[in-house]
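In this view, the complex is presented without one of its protein chains, the others remaining in place.
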Amino acid sequence: MRNRSRHGWHRVVNGVNLAALLVFLFITLPLYWMIASAFKTPANVGASPPQYFPHPISTQNFSVAFSQNTFGRYIINSVVVAVVATVLVLLLGTLAGYAMGRLPMRGKFTVLVVLLMISVFPAIAVVVPLYALLRDIGWLNSYQALIIPYTAFYLPFAIWILRNYFMAIPHEMEESARIDGASPLRTIWSIILPQAWPGLFTAGIFTFTACWTEFLMALSFNVSNNYRTIPVGVALFGSQFTVPYGTLFAASVVAVVPIGILVFIFRRSVVSGLTAGAVKG
Amino acid sequence: MKVVASMRGRSRLMLIAAMGVAALTASACSSNTSSPAASGTATHAPSGSATSGNITWWASPITTTSPDPRTVLISAFEKAYPNIHVNLQSAPTDTDTNRASLITTISGGATSPDVFMGDVIWPAQFGHSGLAQPLSSYFPSSYWNSFAPGLVQGATYKGQVYGAPFFEDQGFLYYRKDLLAKEHMAVPTTWPQLETEAAALVHKGVVKYGYVWQGASYEGLTCNFMEYLGSAGGTALNSGLTQATLNSPAGLEAANFMHSLITSGATPGAVTTFQEAQSMSAFATGQAAFLRNWDYGWSYSQTASSPSSVVGKVGVTPLPSFPGQASPGTSNIGGWNLYINPHSKNIAADVTFIKWMTSPAAQTILGTQFSEIPTVQSVRQSAAVKAKNPVLAIVGDTRLIPRPAQTPAYAKVSQAIYTNINSMLAGSASPSSALSAASSQINSAVGSSSGL
Partner (left out) sequence: MSTPSVAPAPGGGVDVSGPGEPSTPRRHDVFRRQQARLGWGLSAPALILIAAVTLFPIGYAIAMSVSNVSATGSGFSLSGLTGSNYSIMFHAPQWRYALFFTIFYTVVTVAVEVALGTAVALVLERLTVGRGWMMALLLIPWSLITVVNATLWAYIYNPTYGVLDTIFSHIGLGSPVILGTRVPAIIALMVADIWKTTPFVAIIVLAGLVMIPRDYYEAAEVDGASGWTAFWRITFPLLRPTIALAVLFRVLQAFGLFDLPFVLTQGGPGYSTQPLAILAYNAMFRDLDFGPGAAVATSTALLVVIGCLVFLKVFRAQAGTEV
């Protein structure tokens, strides 16, 4: 706990802040390396010894990524797929997680285990039959070709997370709502959800990141350039014998900026959401 | 809450299992009837007579500089055949990822892409599994004879040709002519000579690395190994493709030499992590005196923005030989062929497209505008192409050796070679034990019908 007898500079230089500094360094140094390299000229990216700071600073990597490689299109596709899939997962997962966490359903543990097995099954083995299935339905090269499989494969995970958080909410509130005649959906919306906000957040960012970074299915189902997502787009950079690190990093920097902005904007609600659970001590 | 191991729970599980079984039986029954009729004896399309249609061409990026050779070729083709529209689909640059994507697509029965650009080592694997359409019947033998020797042979499996050679890669020796001149060294023509010169340059501190090549645990190492093996007069597989032949005096000479390159200091130990990109970069940033790489090495090293600091300081020559063996040393065949998807709905247009892409017109564009080695013999030997750069000028002087890719089990054969040779280079195996391990793994790969 905080030792109240420290004052002066000891208050600043204590274990917590030192640890925070170390964490900060550990996280940022490779990040800095990526961002700095994105701003080097393509020639200097492969310079040996490496430049610690880009000199001259150049945006050539960015223009190559976006013009030559239509990277903007890939970002849009990734955003659409990830957002829709996350929303769907949270929607369906909340209902199912509530049911499995708080309602007396026989056999639900079996279902949960089967869900676990599904979420764990390596995507590699599943891609080919799923491809044939999508081809038969005629959904290849579309947004739904990715949204539906992502939702289906990431739902089990989300259900587990949400169920875990829902279970921790005391029953009394629900009972009083039921006495008052509230429908189950109403109960979920106004009473359960606000309490389980950290769970929703966790499930949401997990699903979003999983969709954002998924490669194998995106590579196989959406080959048309109009529907490619970022991970696949990145695999197209360069040529057979060259890895254009500069262009790759430039594209990644751009892909990361929206997430950084979002988290920054919502950081207060994220923090307060995570601390809301503490109020009920 | 206790786990209610009730009948309801168990029967629910059984229901799911039953659905699974139903699904798999349904799929097993349907998988053989799900595709349109496309088999080896396709309709006899008159070669190149289709003049209209839409085709999708799947090809990975050929170069990183603009203009893009693929779009240039497509525009030229569409000018020649205004009623055929070609849609380009860009494929992943990594050849293995490219192959995985194609396997998924074609074995899933897709009708698109119609034509795909694939690696020269795929014909046996794709032909064996029905993933590429046999092309022999679509073209007269005069067409196949127009290609440089050895290329069509490499695209043949069980008597049928599966790919039309599109452009070729070969291995060359690049050297720093300024350093050799400064140290009064001649351009090496034998491998021991190269080793001595490289080691000397390193020990004198003139360069950080002497001779760099591709020694990482991947397909490129098989290419490198085949070059040493061929130079020593050896082969990897017997002609019936049933037995490994690389555990021979020639194989031992090749392996021992590769090993000695590292122990003598001519080649850095880090070469076990070098693929083309790393070795090229080491040479182009001036850290290495000698480089074995494909033909693209010339344009890369002569373009300052690659990055390269050796513009104007590079010479290129065919690979050295072993003393007492034929000269020059053998160069491995790389490159890309054009294949047809067996499910394509427009085979006649595909044939037209392929015919044009392998015609002198297109091949000249590839050679003179983009410095790729043409596959058509007449274009290769034309003055315009030879004058383009020093690499294209000496293409006719090289001796070629293919990889043992005629067997469908080639992926495992190659893996046996590169993992064991890489272990040898890293110092964890002796040359003879590496060769015998590779040999036995190759034998089990070509012997059994399936394995891990």
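By letter and in written order, the chains are A and B; residue numbering begins at 1 in each of them.
In this section, contacts are C-beta pairs under 8 Å (C-beta built on N, C-alpha and C of every residue); 3 or more make two chains touch, one makes a residue touch a chain.
None of these values were measured; they are calculated from a predicted model.
Visitor: Can you list the shown chains that the hidden chain touches?
Guide: So, taking every chain into account, the missing one touches A, B.
Visitor: Of A:Ala65, A:Val81 or A:Leu130, which residue touches the hidden chain?
Guide: In the full complex, the listed residue that touches the missing chain is A:Leu130.
Visitor: In the whole complex, not just what's shown, which of A:Asn61, A:Thr151 or A:Asn225 touches the removed chain?
Guide: Counting the whole complex, the residue in contact with the absent chain is A:Thr151.
Visitor: Which of these, B:Ser107, B:Gln160, B:Ser264 or B:Ser327, touches the one chain of the complex that we don't see?
Guide: B:Ser107
Visitor: Which of A:Val64, A:Val81 or A:Val243 sits in contact with the chain that's absent?
Guide: Selected residue, touching the omitted chain: A:Val243.
Visitor: Extract the touching residues of chain A with respect to the undisplayed chain.
Guide: So the residues of chain A touching the unseen chain are 1-2, 16, 19-20, 23-24, 26-28, 30-31, 33-34, 37, 45-50, 52, 92-93, 95-96, 98-100, 103-106, 108, 111, 113, 115-130, 132-133, 148-149, 151-153, 155-157, 159, 161, 164, 167-168, 171, 175-176, 178-179, 184, 198-199, 201-202, 205-206, 209, 212-213, 215, 230-231, 234-235, 243, 245, 248-249, 252, 255-256, 259-260, 263-264, 267-268, 270-271, 274-275, 277-278, 280-281.
Visitor: In terms of residues, what is the contact footprint of the unshown chain on chain B?
Guide: 1, 16, 19-21, 23-24, 27-28, 31-35, 38-39, 96, 99-100, 103-104, 106-109, 125, 128-131, 216-218, 268-270, 272-274, 278, 281-282, 285, 287, 342-343, 408-409, 411-412, 419, 422-423, 426, 450-452
The criterion applied here is as follows: only the chains that are shown with their structure count from here on.
Visitor: Between chain A and chain B, tell me the centre distance in angstrom, where each centre is the average of that chain's C-alpha atoms.
Guide: The computed centroid separation for chain A versus chain B comes out at 37 Å.
Visitor: Per the contact definition, I'd like the list of chain B residues that touch chain A in the complex.
Guide: The contact residues of chain B facing chain A are 1, 3-4, 6, 8-10, 12-13, 16, 27, 31, 34, 58, 60-64, 66, 89-95, 97, 100-101, 104-105, 107-110, 113, 275-277, 280-281, 285, 287, 294, 296, 300, 304-307.
Visitor: Which residues of chain A touch chain B in their complex?
Guide: Residues 42-48, 68, 104, 106-107, 109-111, 114, 127-129, 131-132, 135-136, 140, 219-220, 223-225, 232, 235-244.
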